[in-house]
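Below is one structure. I have some questions about it.
Here the complex is missing one protein chain, while the rest keep their positions.
So, subunit A:
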Amino acid sequence: MTSSPVKAQAAGTDGRAAMKQFTRALGAAIVILVVWRVTTVGLAEGYPASFWISQALNGLVLGGVYALVALGYTLVYGILFMINFAHGEVMMIGGITGFFALQFAQARGWMEGPWPVVVVALLLIMFIGMAASVLIGVTLERLAYRPLRQAPRLVPLISAIGASLFLQYSVLLIFGVSPHSYRKPALISGGLRLGDVFIPYTGAIIFVISILLMLALYFIIQRTKLGRAMRAVAEDRSTASLMGVDVNAVIVVTFMLGSALAGAAGVMLGFHNTVVKFNSGFIPGLKAFTAAVLGGIGNIPGAMFGALILGLIEAIGPSALGIPTEYKDVIAFTLLVLILIFRPTGLFGEVLSEKRA
């Protein structure tokens, strides 16, 4: 009888070892399957190199947009340890608002004007979308999350899902179910042709703007007093308040930054996909969340690289695996499940824990 707890413990470690072996075997099986599909199907199709390059460029564009949204998830998680599941809707609001701003500009003929007018108008449209997203993001924080700051962690998460549905169906109610289509001005239609590779102007612009916004964010976080306060609050809220930091103000600013990036992403995704509607933030939001987890949630460079990697996998994956493009979402979310099983801390998780130590 006395030996039974010892036995139970041994069984427990046996169980854990077996589980570890099982996940390892599963991982190996998946790698083999992917390699087999890629070599026998994907590469056997004999696509030209220009095809793969085009796909990869598409992936980078998509990845840039995901990165902007993923940064919002990761910033908020870094400070509040909550997943803001309404973040995709914050992006969608930016897209919808951008659509109306674009319509306003088109009605006044600004989109057919000389190029400086078009550029300024486009930038204004993006800023208006960003402003709308900031407004929604800050309102969410104030109404849906701040009252639950002291509650168990699951509670604000549920509140976030509620807020996500509330925003989606409010937009549905107000603007209807039919998609609003972004009409590209002539200036940014078309693209560059480099040999067999075609680069649409919108894609190039989206990528460049995404990178610029990410650099701006990185500068704010790493080099400004505000950013230093954000990092301090992320590490230890009450000690930061002992330094004279108004923690609530920092949290609001965090939501503002994340929402502004999402708003820009919403407008750019509008131009990229040409349509926005009430639920067009949902899937990109989940993808961006996947990207943030891939990079290691709470880790800012992780979100950027995770998003670019996810964009690439999504763009190249279907052709490489020889499956229809409609299944690209399956690839992204399978990836999410796999990361959560094999590397819950994400690709950059180690860096994070090292710094914490």
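Structural remarks
Everything that follows uses one rule, which is that a residue touches a chain if its C-beta (ideal position, glycine included) is under 8 Å from a C-beta of that chain, and two chains touch if they have at least 3 such contacts; residues count from 1.
The criterion applied here is as follows: contacts and distances are computed from a predicted model.
Its record in UniProt calls the unshown chain "ABC transporter ATP-binding protein", which is the match among "Sarcosine oxidase subunit delta", "Pyruvate dehydrogenase E1 component subunit alpha", "ABC transporter ATP-binding protein" or "Cytochrome c nitrite reductase subunit NrfD".
Across the entire complex, the residue among A:Q106, A:S181, A:S241 or A:N273 in touch with the chain not shown is A:S241. Of the candidate positions A:A232, A:V252 or A:I323, contact with the hidden chain is made by A:A232.
On the side of subunit A, touch with the chain left out of the figure occurs at residues 225, 228-229, 231-232, 235-236, 238-247, 355-357.
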